[in-house]
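Structure provided below as structure tokens; questions to follow.
One protein chain is absent from this view; the other protein chains keep their places.
Up next, subunit A:
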Amino acid sequence: MLRATLKGMASRKARLALTSIAVLLGTMFVAAAMILTATMDKSVSGVISDAYSDVDIVVASGDGENGGASGPPGVAIPSIPGDVLSQIQGTDGVDRADGAVEGEINAIGSTGKLVGTFAPTIAFNWTEGSDEDDFIEMREGSGPAADDEVAVSTKFLADSGLDLGDTVTAYSYTADRAEYTIVGVFGLAGGRDSTAGETQMGFTTAEAQRLLTGGEDLYSSVYVYGTATTDDVESAIGTGDYRVQTGQEASDEAAEGFAVVADFMGYIFLGFGLVAVFVSVFLIVNTFTIIVAQRQRELALLRAIGAGRGQVVRSVLTEALLIGTVASIVGLGLGVLLGWGLSQAVSAYMMDGLPVTLLVPATTLWALVVGIGVTLLSALVPAVKASGVPPVAAMREAVNPPKPLRTITIVGAIVTVVGGALLALGLTDNLGDNTLTGMLVGVGITFVGITLLTPILSLPLVSVLGAVLSFTFAGKLGRLNAARNPRRTAITAAALMIAVALITGIATLVSSIKATTSDVLDTSLESDLVVSGLQAGANTPSFSRDTLTELREVPNVQRVADHYQDYRGTSVDDQDAMLSSSENLEESMGVFGTAVTEGSLSDLDANSIVVDETTAEDRGLELGDTVEVGFFDGETATFTIGAVLEDYLITNGWWVSPDYIEHFAIPKPLQAYIVVEPGADVGAVEDDVAQVLTDEPEVNVTNNAEFVDQQTGSLDTILGAVQILLALAMIIAVIGVVNTLVLSVLERTRELGLLRAVGMTRGQARRMITVESVIICLFGAVLGIAVGIGLGWTVQQALEGEGLDQFALPWGLIVTYLVAAVIVGLLAAIAPAARAAKLNVLGAIAYE
């Protein structure tokens, strides 16, 4: 039996090769994802252990994390007092202990704006350890010797546009601006400029403390050198308040934090790898179904001469096992290469050239299991079907009447409903902690359900699509062929559908977000210009109140709406709540175009609060009710609801009177919306405003269109990346189309022979196959676009409460994908059509 299987396989090389490619691609991506994760983990921990390589013990403050609500916004709070440092230094076995002060600050680059657009600037104190450290490599100059000197990282130098010897201005939330002379430039071990895109500045300890602790003698952590054990240190400073770790433990923990980026990338690749595997299931099922159909007589003959049902199943499964194994092993090998390449790319583009050490973890073997398992499982159904071939079929002409679609349609409908329900539950927050998992599983199940429904959907859709394409007779035959086996057409198109649906779904969300953002700005907002900043690190961009006053005085500025905001530790009636404020609430609401539904903005006093309708309704509050508001700095006060506003994304939330701005974490305006006098040149005013902002490094002025782009620009990048990654699934789907067409041509050899005999030209034969191909691809694309829009719509509906109230279709992308489907259809048809055209007429019609 094995010999018969092997010989059979040898005669079906082309088909098996196509199937193998699908398995191979899937396995390759899964393996690459695992290798990427492991390699980046290892490479990152390599670097971090460099950072602590010669440190024996690290002492950190108790909570270990950022200061959070108890300190300035998002900035790590150095909280180890100087006398604890002294105690450590006085402990037996401690040769040396350096107190480290670290935190985020702001530095102004040569353009007058903040250094580092997408990553924070880190300040630290330059110590004896910094000079000796293997992690920090001095490139030029020296460490800071005076409080007005600073050493900066090479990344800082590049981002700021400054040079050694230049003067740089830096400040923090607690410390005013000061000027420093750049006296040294350093890089990181391995010739790198930065660990993850951050820029660094090394100050004297006193200056670092002035910037980060308000001048108090506090440290973020203490690096201990010597023979003392963690127990020695703990007994010296007392347990509980501090965490005492060995250098190794500390570096492991730090590496974990940094590895998150690599892990995230790994998960993304794994996700797309699994999508690819999922798509290849369709291809494998299809191929084996067709192989079995074609081998019907052969299998029947085997049965007639005494092969048992089990032997037939085993014969088909053996074939699947061989394909799965060979393809998975090759896929694994290529996956190692891809994983290495991806690691290099991630390192180069996202981790500033981190040296990569390739690591192939044992878990990579799971990719092999996935590849072989998926192939076997996919082949199981066709194999069992094959065993059902009656021996008498050997004596008959093979007829494969398409099976009725009733069962598959009913099952498909049920599965779709179940998946949809799960998705709906997840979107309406009924799944608790399992929301994300539930939703992903819901999407998966929905996809399976819709896939089962594709055969019944293919009947009307293929006719409609085909009607457009069948203006020639050959085209008509192609359309009829595409409609002839709905299951096969559907399963082939379904593979394409999945990839297109995922992209369309994401694109629909992106365009909805964009539409919502511009809608927010267009519908009621009366302003022409926006002053705002993009948040790079933990620091929220803001500008001074004096600048706000200056803005109001710029010529041709009619009105200005100012927006103060705070969410850190703020609450209303003990529930977390975002607080806003404005120096002139009535004027601001006029600029925002937010209507007052109840009460009035004219007669508010210092203890009045204003809120939007939905929030008030959710909390069961009405005009005149009182609420207890908690502020960032611990202050609490009772407010009376003085007015209720209509819902509007920009102004939703609680508005307190300007008297309480001083209790905000950032008592400075975050944004200003400027209305230009009618008839005035907006561009000229924009220039004037920019002039006012020269001394405000954190914010810029933009017109409304630029503001939308600024807020949504990164979404396009994400969409682009998703498309590139899903291209893999697309390739597998296209291979599926080629495969189906090749098999159809083989299966219809005699039919083609007849057509050629009665006068069909080669060109017409080619056209017939091409039309079939284009129809299948278009069907997949149309279905995918429909499902994707549905997916995007569902998510948009779910997020409507969060402010995503516009639904917009990505028309450009939809048209692009339809055109692409036609092109893909044309390309996929090339080989099968050539095969059909080259058909030997005599061979095709001659009967045995």
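Basically, contacts are C-beta pairs under 8 Å (C-beta built on N, C-alpha and C of every residue); 3 or more make two chains touch, one makes a residue touch a chain; residues count from 1.
Definition applied: contacts and distances are computed from a predicted model.
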Fill in the blank from the handout: Name check vs UniProt for the chain missing from the figure, options "SusC/RagA family TonB-linked outer membrane protein", "ABC transporter ATP-binding protein", "Rod shape-determining protein MreD" or "Cation/acetate symporter", returns "ABC transporter ATP-binding protein"
Problem - Residue among A:A206, A:A637 or A:L754 that touches the chain left out of view - result: A:L754
Handout entry: Given A:A254, A:I408, A:V448 or A:L477, the one touching the chain that is not displayed
Key = A:L477
Handout entry: Missing-chain contacts mapped onto subunit A
Key = 397, 401, 472-474, 477, 480-481, 483-484, 750-751, 754-762, 764, 841-842, 845-847
